[in-house]
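Selected chains only, in their assembly positions.
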Amino acid sequence: MEFSKALLLDMLEKMVLIRRFEEKVYQLATRGVVHGSVHLCIGEEAASVGSTMPLEKKDYILPTHRGHGQGLQKGADPNRLLAEIVGRKEGLCKGRVGSMHFFDKDNNNLGAQGILGAQFPIAVGVGLAIKLKKMDSILACYFGDGTSNQGTFFEALNFADMWDLPIIFVCINNLYGMGTHYEDTCNIKVHQKAKLYNMEVKTADGTDVKDVYKKMSGLVKKVRKERRPAMIECYTYRFLGHSAFDNRPYRPKEEVKEWKSKDPIKRLEAELVQQGIKEEEIEKIKDKIEEIIKGSEEFALGADFPIFDPSMET
Amino acid sequence: MREITYGEALREAMAEEMRKDEDVILIGEDVGKGYRGCFGVSTGLFEEFGPERIIDTPISENTILGSGIGASLMGMKPIVEIMFADFIGVCFDGILNQVSKINFMSGDQFNLNLVIRLPGGSGGGTGPHHSQCLEGIFQSIPGLNIVLPSNAYEAKGLLKTSISLGKPVLFFEHKKLYKLKSGVPEQEYAIPMGKGRIVQEGDDLTIVAVSYMVEVAKKVSEQLKKENGVNIEVIDPRTVVPLDTELIGNSVEKTSKLVILEEGPLRGGIGAEVAAIASEKFFDFLDYPVKRIASKNTPIPMTPSLEKEVIPTPERVVEEIRDFLGLKKGLLIKD
């Protein structure tokens, strides 16, 4: 697969957008402006961008509880997403639910669930509707390594296989579910579980946006054509804690160091420079994102809080 | 008017809506090819609508329900059948955290048209895992419409309304009603959510009864009328969420006495909620304490000698109401 300069720069821009966006969220969280918990995907941007970019507008996603990257890449307006995270009326969901459960219908984001594993049964229904309505769309159903131990995962794999559903199961494997290493929870690799159900599976280096993009593009093409499920597992790492305020004593320092050395953004930047892209061009992108984030912060913090309305009661 | 059974009425409702709207589908274990529904409710639907719309599934309640949630997120109008209401525990998270909350959580981006059909109630010896009336549990989860049709007419009208409501509906059917016939017009009709009905007028006592207990209430009233001269007003709220509080209030204002009759367990049942509402809102109308009649707080035993002690039989209901009114057999209320 050939990667044009324009595509690579676009990928960089999208990864930087996610990084800066989440750094802003983290900053706001430490300032006490964000309520409840936020799960950040800093370090995992290549997995988000590489796996979501190959989707088209008409395709659907079910993001995870750590889903800002997936949602932004699918087209979420950073202003409205940030407004949602700080609980404002202009937020994607009117500020009601925040970081962990945003829905973005305009961009075919059918909502993240705070309940791990809840996305799998829902994915089957989405896939079923796509099939019955004879749509050309496909669905990307995101989940973490730890979540693949929920029984619902297998049920969904089975239904997707039996019913020929156009679903790509996308595992963002960051090695841990909270403080517990995946290997302490399961001896079977995540993609092997999907493979049992006769679907095409791929693994990707989740720190290399090109690798993820290339493999996901292949699956998107295949699933769109053959109307059968598939799976991709992206190995990556979250640089921060499980949620904003986790000291993460459970991770060996060397492990963290090693993965940080594979920072997906730095990695792509280095490659671009090597390919002869000027540093200024990269800086320009970063400046552009800086502006966007600044705008989002202003928008979000300037927006009003929603007001309770008795019609909310049901 | 022609008479059809409750089961047939449900089938007609589904078939009519499916003919009108391609987006209506039925999903569940053994609803199609092999069994036509565990209670035969979907007989003929597979033949008419085929396997793409009458969808048999593996035994995986979580994903059966999820199929409905996902399809309704995509704008379809799925009807999900959980073979016995008792199995809803298997996919309870779907109800608790998705079905009931998505409309709210999404900031009204979505309005789920999703009906979950739940055959419940004692079938006479079906035992603890196949006999429960679980509406008491679900009323405590904001965001669900809870519908309890008590005869064929109600079943058809309420199911048709539920299918396009734009809000999720838990549709509790009762096994003992499936074979029961009542008048159902040939032409279209609709029953709105949240509007109860007066099954029978009376001014001595109000009984609010749901589902199969409406049948029991009718029987009991007849007997108490004959044997004690009591005129009972029987109210079927039809939907317990939303609840037609006004209708109940008007009746209690007239009778000053309220009995709530349900088959679910007493503690935390819908009787608890109705009694609480009555004691908040109709305090001044009430001459007597509010009386709840319900199943005892045990699992539903299989053996008849225990089952009939646990669930409210007509005999027990008569007795409890006589006690409540301070009557004995043969003693007239106006005495």
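Note that the chains take the letters A and B in the order they are written out, and that residue 1 is the start of every chain.
Keep in mind that, in the parts below, contacts are C-beta pairs under 8 Å (C-beta built on N, C-alpha and C of every residue); 3 or more make two chains touch, one makes a residue touch a chain.
Treat the numbers as computed from the prediction; the structure is a model and nothing was measured.
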Whole-assembly formula, with each chain kind represented once in the display: A x2, B x2
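To be clear about the criterion, only the chains that are shown with their structure count from here on.
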Rounded Å distance between chain A and chain B, as computed from the means of their C-alpha atoms: 42
Parts of chain B lying in touch with chain A, wherever the complex brings them together: 25, 52-53, 55, 57-58, 60, 62-76, 78, 91, 93-94, 97-98, 102-110, 142-144, 167, 241
Sites on chain A touched by chain B in the complex: 91-97, 101, 103-105, 110-111, 113-115, 118, 120-130, 132-133, 151-152, 155-156, 158-159, 162, 312-314
